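On to chain A.
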Amino acid sequence: GPEDAGAKGGTSGKAAGAPQKGGTLTVLNNEAQSDFDPARLYTSGGGNVPSLVFRTLTTRNREAGAAGTQVVPDLATDTGRPNKDATEWTYTLKEGLKFEDGTAITSADIKYGIERSFAAELSGGAPYLRDWLVGGDTYQGPYKDKNGLASIVTPDARTIVFKLRKPEGEFPFVATQTQFAPVPKAKDTGAKYEEHPVSSGPYKVVENENDGEHLVLERNEHWDPKTDEERKAYPDKIDVKSGLDEAVINQRLATSSGADAAAVTTDTNLGPAELAQVGSDKALAARVGTGRFGFTNYIAFNPKVKPFDNPKVRQAVSYAVNRTSVVNAAGGSALAEPATTFLPEQKAFGFTAYDHFPAGKTGDPEKAKALLKEAGYPNGLTVTLLHSTAQNRTTSPEIATAVQEALGKAGITVKLDGQEPNSFNEKRWSVKDAPGFFLSRWGADWPAGGPFLAPIFDGRQIVTNGSNYNHAQLNDPAVNKEIDEINKLTDLKAAAARWGALDKKIGEQALDVPLFHPVYKRLVGKDVKNVVIGDWTGVLDVSLVAVK
Partner candidate 1 sequence: MTSLTDAPAPVAGLPATGAARQVWRRLRTRPAALVSAAVLLLLVLLALAAPLLAALEGQDPHTYHDDLVDSARGGVPYGAFGGASADHWLGVEPGTGRDLFVRLLHGARISLLVAVGATAVQILIGVLVGLAAGLGGRWLDGLLSRLTDVLVALPMLVLALALTAVVPRDFPRPLLLILVIGLLGWAYTSRIVRAQTLTLRSLDFVAASRLAGSGRWRTARRELLPSLAAPVITYAAISFPTNIVVEASLSFLGVGVTPPTPSWGQMLSTAQTWFRADPAYVLLPAGLLFVTVLAFTVLGDAVRTALDPREASRLRVGTRKESRRASRAGSLKEASR
Partner candidate 2 sequence: MTESPLVEVSDLTVEFEREAGAVRAVDGLSFTLGEGRALALVGESGSGKSTVAGALLGLHRGTGARVGGSVRVGGIDVASAGPAELRRLRGGVAAMVFQDPLSALDPYYAVGDQIAEVYRIHHPVSRRAARARAVEVLGRVGIPDTARRSRSRPHEFSGGMRQRALLAMALACEPKLLVADEPTTALDVTVQAQILDLLHELRRETGTALLLVTHDVGVAAESVDEVLVMRDGREVERGPVAGVLGAPSAPYTRALLSAVPRLDGPVRTPAEMGETLLEAADLRREFGRGKAAVAAVDGVSLTVRSGETLGVVGESGSGKTTLGRMLVRLLDPTGGELRYRGTRIGSLPERELRPYRRELQMVFQDPVASLNPRRSVGESIADPLRVAGERNETRIRGRVRELLDRVGLDPDRYEAYPHEFSGGQRQRVGIARALAAEPRLIVCDEPVSALDVTTQAQVTALLAELQAELGLGLVFIAHDLAVVRQVSDRVAVMRGGRIVEQGTVAEVYGAPQDPYTRQLLAAVPSLDPVRAAERRGRRQELAAA
């Protein structure tokens, strides 16, 4: 799904000793949790802080590394039972599940939660339910349509069945999203629900100030740890302070004095300057957690625009790119790894190594020049690169300049067109106005090839009057067909292998130039224990962290 989804994730780090209950965990964040309605959250697996409050049918496995990419049951007893062609999925709720007010959680509450997410007023969630559920494309949500969505069936209080339009082997992943969190209809206050969402998880919201800028979570007494194998919920209280400057967050975590000793961040990376500093301080380095989230930053081409209609020109750019400068611009090798494939380097995605246009470490301008000559540009050419002015080190001016500099050596003069983030996004997501050459990025909605490749290369996902992510506007029947085939597989391993092969195949067309995959480096306070970083989010899991 859209890149910011993952970018909102967190940290890792290590303090010795067995974790114990009690204490207050402080979360120091840059971005406020301004959306706290389960219908409006996009974040993979329910994000970090929301997953303390919302339980979903399935959830991510809270384990370090690759094991963390697995789906495990949460409210449900298993990860879902498909019918033969994976168009119908059935879940059974565990027993003894309760909301924060003590009322029992039923399958109707889950159905209602999902239905809410169809209301335009509560927009913001991922599009999968809309695209997959029968009737999802026309359903308007429970406020306008009192009859509800017929493709979600609740035969009894503990059973819920989903009927899909086409086979979707990765449905259990979707069931980790917060739209699958139960919402008691009686407590639904529409747009205001986010001020006090009803908790099904180990913590409940007791304070929500300034639109999510300051949150205080305390234990939900009705949460039964026996029903929840994933969340450990060590601290008694969680204090989320947002709206802080990134440099300040890192400084506070480094200093680790007072309440900050028991603090983590779920959204702030160490910056390059801070990394340089941490490198020379062993004690500090020990408190840095490293994680990888499936994410790719790349140069996108729009082959509808000259001269990028010419594959040779695109290849020339691929050869000319200097990934060393790009990686440096992204913060150096500790924060970014050079990429030659579109899929992230993780098994779960089906990563298959390839480098169709080997540019070496620093680019191959000679090869690029030769290709340009073949393409009919013996004297080089001038192009404009669209980038954003946001300081995110992904689509930002630093990256654009590094690309500009490298391409210059190959005789490609790059003019920079820096746009303020909104207009940048509107331009690159527009089928009509998208320029031929721009920076872009993509992050995983869940650790599998589907959500990574389909929105980018599936010709049927070209959106003409909304946000289009198929920048190359590739509509290749063979590719479309292969996507459909893989989606039918419920064997995720087999699926992964085929996603990898598909990626490699598409890569030959030079529709994009993968630049790098980000690495997360995050500090934790000195009293923080049980730092677990899974590959699903790439950041430490707040539900496992202890401060005692």
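How these were chosen: all candidates are chains of the complex that A comes from, given by their letters.
Here is the rule we go by: a residue touches a chain if its C-beta (ideal position, glycine included) is under 8 Å from a C-beta of that chain, and two chains touch if they have at least 3 such contacts; residues count from 1.
Since the model is a prediction, treat every value here as computed from it, not as a measurement.
Of the numbered candidates 1 or 2, 1 is the chain that chain A touches in this complex.
Remark: chain A residues 247, 271-277, 279, 322, 324-325, 327-329, 331-335, 362, 388-391, 397-398, 400-402, 404-406, 408, 416-420, 423 touch candidate 1 in the complex.
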